[in-house]
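Note that one protein chain is taken out, while the other chains of the complex remain in position.
On to chain A.
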Amino acid sequence: MSNDTKTPASAPIPAVDPRLLQREAGLQGYVNEFVRKVRGGDIGSLPVVIGLIVIWLTFGLSNSQYFAPSTATYIAYWMPGVGLLAVGLVFVLLLGEIDLSVGSVSGLSAAVYAVLAVTHGLNPWLAVFTTILTGAAIGALHGWIFAKIGVPAFIVTLAGFLVWQGVMLWVLGSTGTINLTDVGLNHFLSGNSYVLNGDVSGGYILAVLAVASMAYGSFGEQARRRKAGVPFKPTSELLIRVGLVAVGAFVAAYVLNQDRGVPDAQVMFLALLIICDFVLRRTSFGRKIFAVGGNIEASRRAGISVAAIRISVFSISGAFAALGGLTIAAETGAASQSGSDPNNLMMAIAAAVIGGTSLFGGRGRVWSAFLGMLVISSIQYGLNMESLNQDVEYMIMGVVLLAAVIVDSLARRTQKSSGRG
């Protein structure tokens, strides 16, 4: 630069580069941004939603019975058991690790509960509490061996898979099956328990609550952001989001009301999903989980105790495995040797990944446990209805899991190439 060049008057520099990420106003801009996000590998729930529609149409067109309200009841009733295992797994997957022990821990937990509450006649709620604590302790042990001794989580939990299955068989003893009595949490989770005793208002009350709290939350946030002068989502976008959730909630309530109402187990599942989602997205504990899943060394240098996060995440996974085990046992009415069915583990991992939680860590939401279970249950019920054999079911489930993992890997690749990894 020569000396006689005039320096331009120093204009204030905006903190935001005007070239990028501008969205045109209105619906068109919304659509454009959506297309751009998908191209960039930020696919979110899109594949799941498309997949669900395809699955429903396929089964529904081949057998009109598939659209009967009893299908919805079946799915809503059987989803929470394995779904709870998947919730715990989402936490572990966010760290970029895996927990192969959840199936065995869930089986063991059901056995522990049965022995405490049925064989020894302990107060059923105290038995539930003890059982969940046992699961959390087992998970903490896995986490400790992984975080402090440095054994890969894959191996630690593979060992746990075998050990806890052995302990379960030992706890159940010679009979192999303990029938549960219909009391306490077990009653709440079993097939006889519906919101407001299955009254029609129950489902609608839940739907109204869900939509109202979502609207309150998103418009409240919009108002706070507007007041603070930071960018906020336009009202039209919020209305579309809330509207979609409202349609889903009321249709689900309507369909379930055609049959027996909303199962209480499903309500517990949804409540726990909301709580976990809150913990992961709105608390510093959740933020630390994402950070460790993204860059371990950076997290450590930011003053995060990586070992503590790892141990607590595995402990959460253990606690959810225990609760899932209790739910599965309540659904079937007994704690039996099939409680630690390895298929449950596979289904739970598949659900989390199908729902959009990455196997590579740092990316995902607990709602993927819900979406993934919805897909899996829909397929399972459809296959049962077609009275296909187990062999076909396994093959189809395997292919679905593989497809989800391929989508995850591709998304990761596109994200890398478009600088969003």
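The rule is simple: a residue touches a chain if its C-beta (ideal position, glycine included) is under 8 Å from a C-beta of that chain, and two chains touch if they have at least 3 such contacts; residues count from 1.
In this section, contacts and distances are computed from a predicted model.
Missing chain, UniProt protein name, picked from "ABC transporter related protein", "D-xylose transport system ATP-binding protein", "Formate C-acetyltransferase" or "Electron transfer flavoprotein subunit alpha/FixB family protein": "D-xylose transport system ATP-binding protein". Within the full complex, the residue among A:P69, A:G191, A:P234 or A:G294 touching the omitted chain is A:G294. Where chain A meets the missing chain, the touching residues are 13-17, 19-21, 221, 224-225, 228-231, 278, 282-284, 287, 290-291, 293-295, 297-305, 361-363, 415-416, 418-421.
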